[in-house]
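I'd like to ask you about the structure that follows.
Yeah, one chain of the complex is gone here, protein chain that is, but the others are all in their spots.
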Amino acid sequence: MDGKGVTLVGLWVPVVASAAQEEPFGLNMHYGVTAAAHQVYQLHMLVFWVCAVIGAGVFAVMSWSLLRHRRSRGAQAARFAGNTRLEIVWTVIPALILIAIAVPATSVLLAINALPTPDLTVDVHGSQWRWHYSYTGHELAFFSNLDSASREASRLGATRFPSDVSYYLRDVDNPLVLPVGKHVRLRLTSDDVIHSWWVPALGFKRDALPGYVNEADIVIERPGLYRGQCAELCGAGHGFMPIVVQAVSAEEFQSWLAQRKQAQAAERSAAAAPWSMAVAMAEGKKVFDSICAACHQADGKGIPGAFPPLDGSAVVNGPLQAHLRFVIHGSPRNPVMRPFGKELDDRQLAALLTYERNGWSNHTGDLVTPQQVEAAR
Amino acid sequence: MANGRYFVAPPSPWPVVTALGLALLLAGFGLLLHGGSLVPSILGAIVLLLAVQRWFAAVIRENQAGLYDAQVNRSFRLGMAWFIFSEVMLFGALFGALFYVRELAVPWLGGEGAKGAAHLLWPHFVNHWPLLEMPRSSDFDVPNAAMGPVGIPAINTAVLLSSALTVTLAHWGLKRKARRALAGWLLVTILLGVTFVVLQLHEYAHAYRELGLTLHSGIYGSTFYLLTGFHGLHVSLGVIMLSVILGRALKGHFTPTEHFGFEAVSWYWHFVDVIWLGLYLFVYWW
Partner (left out) sequence: MSEATIIPIKGRNKAVRGWRRWLFTTDHKEIGTLYLLFSLSMFFAGGILAMLIRAELFQPGLQLMQPLFYNSLVTMHGLTMIFLAIMPALVGLANWQIPLMIGAPDMALPRVNNWSFWLLPFAALLLWSGFLMPQGAPNAGWTFYAPLSTTYGPPSIDFMIFAIHIMGISSVMGAINIIVTILNLRAPGMKLIDMPLFVWTWLITAFLLVLAMPVLAGVATMALFDRHFGTSFFAAAGGGDPLLFQHIFWFFGHPEVYIMILPAFGVISEIIPTFSRKPLFGRTSMIYAVSAIAFMSVIVWAHHMFAVGLPVTAQLFFMYTTMLIAVPTGIKVFNWTATLWRGSLTFEAPMLWALSFIFLFTVGGLSGLMLADVPADYQYHDTYFVVAHIHYVLVTGSLFGIIAAVYYWLPKWTGHRYNERLAQWHFWLSAISVNLTFFPMHFAGLAGMPRRIPDYALQFADFNAISSIGGIAFGLSQLLFLWLIIQTLRGGEPAGARPWEGAHGLEWTLPSPLPHHTFTTPPSAETVHAEGPHAHG
């Protein structure tokens, strides 16, 4: 079923009809999977009903006048122009209502912001336009990018329809894996502009500010996949930096940690493997898809007017040294092309450049070596 | 409604030309910032100055023609008073920024206070004002010393304060019909104003050359130059206005009872004076 079909059908039934999976259709705030989220939800409902009742009251009185006090029904205008008692009443009562709201709001706020000692701390870095998670004390860190299927379908003039993509714009390559029932502290910051880390099921959003650190505590109740996305305008890719939290049991979490570390170790030993075109291209593609594709797109075609193509680009097909300098130190003109020298090691950079210089329709044929990168630093 | 006569200004080409000049000037700046030519902004400045000059000339002419009654004067007074209030709010924003960084941002970066977690990112940064070390000094011009309250700033304080006194003396002269006292003290005031600006520029040069304190010296340099710079601009503007007033005084435009032009400028001058006291206290001393 094509995109148009989805919306039109969707007008009548929630769009679960499509082939791909997606989050359920909702009208109200997420009840959530943390104590904090539940409290927020209850506060939300309380204030909502208070407002609904007040609104209904005001509208009822108005509507009564509109119906009964029309001149067409021969209504004669009364002459009164004030009533001190009445005015005091509708100054005091709203004030009392507000206090009635403020009390629970205050207690919920204090509850959410209490910071007991965590069992696990994760440093969250927002950057244009992906998230980076590092598990402190576990030397484990990785980027979390929009999944390639969504990226393809979300391109202007894409041939693939959003409705055919599972969790369109709400899926990532590496989810943030967290243990259930444990006290997890997130430390949020940003590498460039302000981002905001938001998973509705966890009951809060918190900005990731460049140069400052915000902390947020969560205790997830149930295992499951909880989806959200960046909630602060952060440039062209703002709509395309989703967040997926995968909550698992404490045991599963431990095994996941172990196996993730093994994988990292394996990659390191692979690093010992002899440097060949094939190896470089393979590793280069990994790096490119997880970092560069966010802007330059997986097919290297970039986005006209926003991000230059690498396929056939002058820099990429030009002299190697210039290309190296550009990637290591970033663009002198456009801060969005940031220096990757710190982020990536020599081997990754060598692989990346090899991939760029020989990927798509680029055929410079040169195999960049880690030594060359080291020299260029 | 003193005498029941209303005066309503006739149609005038100068406001719209003033608007054009201002727009040209600012658009010119914009182009300059992106490697454009200097011509548009210069053109804008010329148009702006001419238009303003013609505009005020018209006002002065009408005034001399005795078209303004007490009510019109009251309008001008109120207008000037509220304009100065808007200026107060502008400086309020700048001072607010200074207080915020000093009392909150910088301590947080140094690991103190409610958001001290920021220190994780800047482990070597210590909260210290004036900043001689930025969180990432490598990216900035690191000053080797900060601005102190003694020396030129102290002298300039004396200069401005005495200039406040001299405008008041000029005012008294005006009230006594003592034209020479009026003109004399006005001249002194202007000279004091000029002295202030010159000393301030000299101090900037010193800061840039010897201290290495520049706009690019982190938040200390930023707040220092923005606050003192904006004030300096206002002083210069005040000097120009005083000169115009001096010219008019020599032409004998003012009478002991009716001299709003003079008062407006002296209000402005006192405002600039008060702002400086705030600067001296919070930028140089605190």
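To keep things simple, chains are lettered A and B as they appear, and every chain counts its residues starting from 1.
Methods note: contacts are C-beta pairs under 8 Å (C-beta built on N, C-alpha and C of every residue); 3 or more make two chains touch, one makes a residue touch a chain.
Note that this is a predicted model, so its numbers are computed, not measured.
Note that of A:Val33, A:Leu169, A:Ala280 or A:Val316, the residue touching the chain absent from this view is A:Leu169. Touch with the chain omitted from the figure is made, among A:Val108, A:Ala247 or A:Val373, by A:Val108. Of the options B:Gln71, B:Thr168, B:Thr195 or B:Ser236, the residue whose C-beta touches the omitted chain is B:Gln71. Where chain B meets the missing chain, the touching residues are 1, 3-16, 18-20, 22-23, 26-27, 29-30, 33-34, 55, 62, 67, 71, 74-75, 78-79, 82-83, 85-87, 89-90, 92-94, 96-97, 100-101, 104-106, 108-109, 113-115, 118, 121-122, 131, 134-136, 139-140, 214-216, 218-223, 225-226. The chain not shown here touches chain A at positions 3-4, 6-8, 10-11, 14-15, 18, 22-30, 36, 39-40, 43-44, 47-48, 51, 54-55, 58-59, 61-62, 65-66, 69-72, 75-83, 86-87, 90-91, 94-95, 98, 101-102, 105-106, 108-110, 112-113, 153-158, 161-163, 167-170, 192-194, 196, 198, 200, 203-207, 209-212, 214-215, 228-240, 303-306, 335-336.
Note that only the chains that are shown with their structure count from here on.
As a whole-number value, the distance joining the C-alpha centres of chain A and chain B reads 46 Å. On the side of chain A, the complex with chain B involves touching residues 187, 189, 211-215. Within the complex formed with chain A, the chain B residues making contact are 108-109, 115, 117-118, 120-122, 135.
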